[in-house]
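One chain of protein is taken out of this complex; the other chains stay put.
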Amino acid sequence: MDSNLLWIPLFPFLGFLINGILGKRMGNRTVSIVASVAPLLAFSVAFGAWRKIVSDTGVSALHWDGFPWIWLDGLLEVPFALHFDGLSAVMCLVITGVGSLIHLYSIGYMKGDPGYHRYFAYLNLFTTFMLLLVLGDNLLLLFIGWEGVGLCSYLLIGFWFQDDANCAAGKKAFIVNRIGDLAFLLGMFLCLIHFGTLDLAALVNADNLNQVASETFEGSLFAGMGVITGIALLLFIGATGKSAQIPLYVWLPDAMAGPTPVSALIHAATMVTSGVYLCCRLMPLFQAAPMALSIVAVVGACTALLAAIIAFTQNDIKKVLAYSTVSQLGYMFFAIGVGAFSAAFFHVVTHAFFKALLFLGSGAVIHAMHHEQDMRKMGGLRKQLPFTHITFLIGTLAIAGVPPLAGFFSKDEILFAGYQAGIMEGDTLSSLFWYVSVATAGMTAFYMMRCVAMTFWGDSQVDQKLEGKVHEPGGWIGFALFVLAIASALGGFLNVPEFLGGHAILGHFTGLHVSPTDLTKDELVALHAGEFTSMLISLAIAGAGLLVGFLFYRKGSGLPAAFRNSPPGAFLGKLSENKFYVDEMYAAVIVRPFEAISQLLHTLIDQVLIDKLLVNGSALLVRGLGELFRRMQTGFIPGYLLTFGCGALVLIYILLNSMAKAGAQ
Amino acid sequence: MIPELESFNLPILSLVTLTPAFGALLLALIDSNSKALIRQVALMVSFLGLLFSLIMVGNFDSSVGVMQLEENHSWIESLGISYHLGVDGFSILLILLTSFTMPFVFMSTWKAVDHRVKEFHIALLLLQTGMIGAFVALDLVLFYLFYEAMLVPMYLIIGIWGGKDRVYAALKFFIYTMVGSLFMFLAILYLYNHAGTFDLTLLLERLKTTHPLDVIQQFWLFLAFALSFAIKVPLFPLHTWLPDAHVQAPTAGSVVLAGVLLKMGTYGLLRFAIPLFPDAAMDLREEFCWLAVTGIIFGACMALVQTDIKKLIAYSSVSHLGFVVLACFMTDVESLTGAILQMVNHGLSTGMLFLMIGIIYERRHTRDLADYGGLASVVPVYSVFFIIAVLSSIGLPGLNGFVGEFLILFGAFRADPLWGMLAATGVVLGALYMLKMVKAFLFGPVVHEANKEVKDLNLREIIYLSPFVVLMVWLGLYPSSFTNLVEPTLSLYVQLLQN
Amino acid sequence: MEPLSLSRAEILAVLPAGFLFITGLIQLLSDLGDTSKTSRHEKTHLAMIGVTGALVAFASLFVQGTLASTGELYAGAMTDDLFGRLGAGVIIVTSLFVTLMSGGYLSSSGNNKAEFHSLISFSAGAMVLLCQATNLVSIFVAIETLSLAVYVLAGFFKENKSASEGAFKYFVMGAFSSGFLLFGMALVYGLSGGSLSLSDIAASGASSDALFAVGVLMVLIGFAFKVGVVPFHSWVPDVYQGAPVLAAGWMAVAVKSASFFALCRFLYHSGGGAYLDQILVALSVVTMILGNLAALNQQSLKRMLAYSGIAHSGYLMIPVVVALSGNDLSIGASLPFYLCAYAATTLAAFGVLTALSVSTDRDNIGDLNGLAKSRPMLALGFTIALISLAGIPLTAGFIGKLMIFSDAIGAGFIQIAIIGILTSLVSVYYYLRPVVAMWFRDPRSSFDLIPAPWGVQFTVGVCGIATIIVGLFPDWLVELSRISVETILG
Partner (left out) sequence: MFSLPVILYLSALLFSIGIYGVLARRNILVVLMSLELMLNAVNIALVGFGRVHALSTPSGEHSGQIFTLMVLAVAAAEAAIGLSLLLLIWRRWKTIDLRELCRLSG
């Protein structure tokens, strides 16, 4: 019972309230102070909590029982309770840490924007929800954060709402996420039905798992499928929404419409990784569903590859980073798919560092270029922005996986996991996907190099008007870049594998590390050998990627053009430039037909059939009858008398008839 | 400090119910030219009603699920009609909702309504009496009385203070509702002749013990009741009166209609139709659930293609109440709790949405989405409130909408995964049409000159909107304080259904 | 031959009718020598006399203390029981209000002659007798007396073409139907072993005789004509439209009530109804349907009310059937109640029509436009009346329908109940049309209403309030009608 935990999400929330309600009157200075102090405080509290659980007093986790939330005694008991263990600790620290930096960065970046206070309010709110997401001790509370961050990303993507495109992007993000959340909901229902609880601890509890493991679905559709597999898959679909995996990745690139710091925080460092977090959080459950895992692996690898290919040809610097994010996330899921949760999570952390760095770097460039994002209009910025250039380069190398930078270790672990699952185990499918991931690694290196080259090297393509105006952003922006550069340089040492003499601290701390047990000597040797080979391979591929990229895009090389002119190149280029027409396809297959059908239903069923025909029709019928009867009143006395007489006769007939009947009985 | 009623037994339910009616009488005596006075008096009266209902809640024992604070006087002895009021978990929240909504409705009409002010307020007060009365009545005829009594004021409100096609809409509303309620009336009379009483509690036990109904009777009687309530809900395909009524009705009308009146249907299902004829209800469960699910999706699709904001929200009501109906036919406490919460939630969110549309309508006199856009930059405060309302309506976790939806969907999913899944798509669609509207309404560039001068919320409006927001958050984060009131009754009810 | 002597009961029994006749005479005499040039004045003295007479007559209803029936009086010509007194009460009160309204109404159209007042009084007297009559002769005479009076009333506006047409239609058809009535009576008389008094007829046990049944049926037709049951309704719309509003109101309320009371007494006492239930069912169904549907598209308010009156006759047939079929005494109590409720409501409605025709000679629904603005109280009264006619709660009409349909269901006539419900749903539509005109439409600029005569305002007010009060606290009236029905059924 540790109510301090509450303060971790509460500080940012207070910040949100203050900025949201009073922001307009307070003036930007105060706003920025409030906004950035809030996550810092949260960070300090989180840090304290972290100290508590690492200081070996036996407490491995903190818990705040909170209060009953959705609570029907004995039927459905969902508390509003927070749980702070290794996993959430790391996430909290990353969120608040990177978050604080990005808040600081934003102070510089958003200077003079009319929506200044609104921006920071949103940012704080996001931090709140994100922290709730990682601290929640049950799925439903996690879901609050889950949808909350979705909301904030919606608001922040559409931050400059005067532009329709931004709003559209925001809307798209929210809707696509909602689709994923739908699956998430159903997954929770399954948990409730079969586990009888949403408590995360209970869901990963071995006994419960064994109990449920035997249960399978009845009914035609999924008959025979294991319940746990079902849950895992549904939750994973939810994850694909948040973490932009096939088929729901389409929103992330558009999300770049938001301010760059937002892209850095939400769409690179934190929110998009929450899917990975979910899987790690429920590791045992996923492990109990091998089929689900293999699907995760497939999706992850495919996403990684697809995104990488698309990244090749993007000219918007942020789009490149966006697709690289998608691809990296694919990596993480691939890792999860092959069972290397620790590696995946490790990559989450390092990726948070270097991708944030990259985004902020690009932000710095964009800021300097007065919101020019097209790389073709850049080039040669090395001179004007030396510092940014250095940091961006660090980021690039880190993501490319150049030792000893952060990316190297995490990526290497993933690749090795794939190698182990595929080549060493001799499983063809996994090995296939291992090749894919290796290739992706190379491509990553390549397109990142392209990005650097086009932006910073070569001759300046900068618009004449901007020439000279471009200058190094100082103050908070620089500071944030600096810190993150260091982080992405050294972040890798958090989790140095054993055979390199490390202790995989992170893995152990988060409890995700599965250390191979009872290995004989030579098995261990073989393992390390394999690990070494895969490392070499990854090094080689990264180097190759960088090299090729450099050769392609170095000053005055005609290679890209030459490539584009070759027929296959042209074809591939077209595909990649147009993102394989996925958006168009979705529009054509789902969105437009749906609206058309709705329109049709509206006119056909709702208005014509029900309203006109049935409702007004019946009314008309009655009135018609009325009119008929009215006309029968001719005003013609003999006619009246005739009706009178006939009526009388008919009645007499009926009477005699009935009497005859009665008599007969 | 809530006064203990036992000490001096105050007919609290009668007070809650009839205060507005007396208020109406009071208004009738005021000169119709002194509008300000009329408005103030009406407001005071409605606040008094709120106060009384709070006292009622204070004296409501949430530990037991039985009828409470009952008042039972014989009224028309010769016809066996009694003045029998009572409150339990089914009704208490709805009563609260009603008497909570009304004051703010009155505040919202301050500027909106300026001709025949007196009649308008009288009508609204009578309407309030009708609604609360229907919620507390435990005698079938008494219920029918209030149920119909709501009709006339609402009819006048739409017809006198409504929009262009108000006459058509009002008539449609009236006749549509009459169709159902008349058959219910017959069914009530049949029950009376069968079991010899109009009193609900007596009926329930007599139907169980001494005067059981055979299958055929149950079937038809249930249909008669259900038809009436399905029209009120409105359940697809009986919903076409709602869009017209909403579009034509003045703001206050729409708010009351969406906020409370529609709940009459689902409440009726839970209070009368299902408990009185459980077997028939269970036989027809499938059909009704499918209708509900269809309604959820159909309503959402309709909302997606609307250009008139009010119409859009009207259809969203069809969709949302589909959830409630779906839950009404479940037999587990979870989804029933969800149903009741969802009624309240829908009352809050949709009520607030209509209030806000009324506000903008006062300023711009158009409801066509095409005439708006970019308001967020012109009226930031308004936009914030509006977005909150929208979020609550699309069931964002942490706001009220989610809790109800979650419980309902869970219940439905457990009963039949297919229902659960289909209904759940309603959540996605909800986000779809709502955000579409928000985008067209608030975001984007300000294209119309007229929108540049729109004034932001004034203090009065903020005052009457804020309580809604507060309640939304409260219900979203600490629903227990409401579910506790409901749960015991529901568990009793479920037991009753199961055997 | 015992010497002629009247018992106290016999004297008391004729008091109400007697007072009414006397009133009529006084009114005639008091106006002697008064020529038509003063017919534009509101001759309050006539109204005064009428009112006093009516009040006295009404008071005399209560002299007969006991609730129980006094048995046969005047050698079985009439009786004096609660049932009859209830009917008499309705008629007298109606005449009271009509008299109150007539002064202002007639003077405004320059027809204020004593004849109108006295004809009202005379016909009222005849009706009272009709309610009490228990013998074919007295029934026939009473009916004819009131008919003749009403024929004249219908054509009272001699200058008016349509008035004369209506009156003549009424007369021809009336005479035609009294032919049937009389023929029926002859058959009944002949086949029941020459007995004229209803009780003897019942005693004679001729009810299974076909010709006897035909006779009863023809009598029924005679009554059906008077209350305007389809297919004997044809006169109603035309006559109502042609006749002076008040005369129409008088027919709609008093004639109908009296005829229904008499009809019930005839059917229950003569025991002739044995084979009639099918026919009555048919009549009531047809009447409800046709009346309500034909009213849908009417433009003239009078015609609309005429058709609605027809429809209500249809509803009123239901309890008659029920009472014939059922042996449960409580059943059938709905008839007197419904009649009372109907009387109050219809009086209010016709009051408004009177006000309208005082200010304008037209009576289209459109002429009501914006009445709620110019005459809120009238509009309110009319609205209440219409709502009550439509049978919407909190009005007397609702309770009436409740009782009728409840009885129908109780007696197992669910189909009738359903048809009744459906038709009253239809009726809601046309009852709402004037409401729409009054409340939703803007007033006609062309004419502004001349203030309604005080009598009219008073009537509308009182009847409107009565409608509501009876709707809220009907207990006493329900009990009253129940007991009264028991007195004739038991």
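First chain written, first letter: the chains are A, B and C, and each begins at residue 1.
The rule is simple: a residue touches a chain if its C-beta (ideal position, glycine included) is under 8 Å from a C-beta of that chain, and two chains touch if they have at least 3 such contacts.
What you see is a predicted model, and the numbers here were worked out from it, not measured in a lab.
Considering the intact complex, the chain excluded from display touches A, C.
Touching the chain that is not shown, out of C:114, C:167 or C:386: C:167 (per the contact rule at the top). Checked against the full complex, the one of C:182, C:274 or C:380 touching the unshown chain is C:182.
Considering C:148, C:286, C:343 or C:462, the position touching the chain not shown turns out to be C:148 (whole complex). Chain C meets the missing chain through residues 136-137, 140-141, 144, 148, 151-152, 155, 158-162, 164-169, 171-172, 175-176, 178-179, 182-183, 185-187, 189-190, 193-196, 237-238, 241-242, 298, 303. In the full complex, the hidden chain is touched by chain A at residues 630-631, 633-638, 641-642, 645.
Definition applied: only the chains that are shown with their structure count from here on.
Averaging Cα atoms per chain gives one point for each, and the point farthest from that of chain A is the centre of C. As a whole-number value, the distance joining the C-alpha centres of chain A and chain C reads 79 Å. Looking at chain C, residues 429 sit in touch with two or more other chains.
The set of chain A residues touching two or more other chains comprises 619.
Chain C meets chain A in the complex at residues 169, 172-173, 176-177, 180, 208, 210, 213-214, 217-218, 221, 225, 230-232, 234-235, 237-238, 275-276, 278-279, 282-283, 290, 293-298, 426, 429. Interface of chain A with chain B (complex): residues 20, 67-73, 75-76, 80, 118, 140, 143-144, 146-148, 151, 154, 158, 161-164, 167-168, 171, 174-175, 178-179, 181-182, 185-186, 189, 192-193, 219, 594-595, 597-599, 601-602, 605-606, 610-611, 614-615, 619. Partner chain A is touched in their complex by these residues of chain B: 172, 175-176, 237, 240-241, 298, 301-302, 304-305, 332-334, 337, 374, 376-377, 380, 384, 391, 396-398, 403, 406-407, 409-410, 413-414, 417, 420-421, 424-425, 427-428, 431-432, 435-436, 439, 442-446, 477-480, 483, 487.
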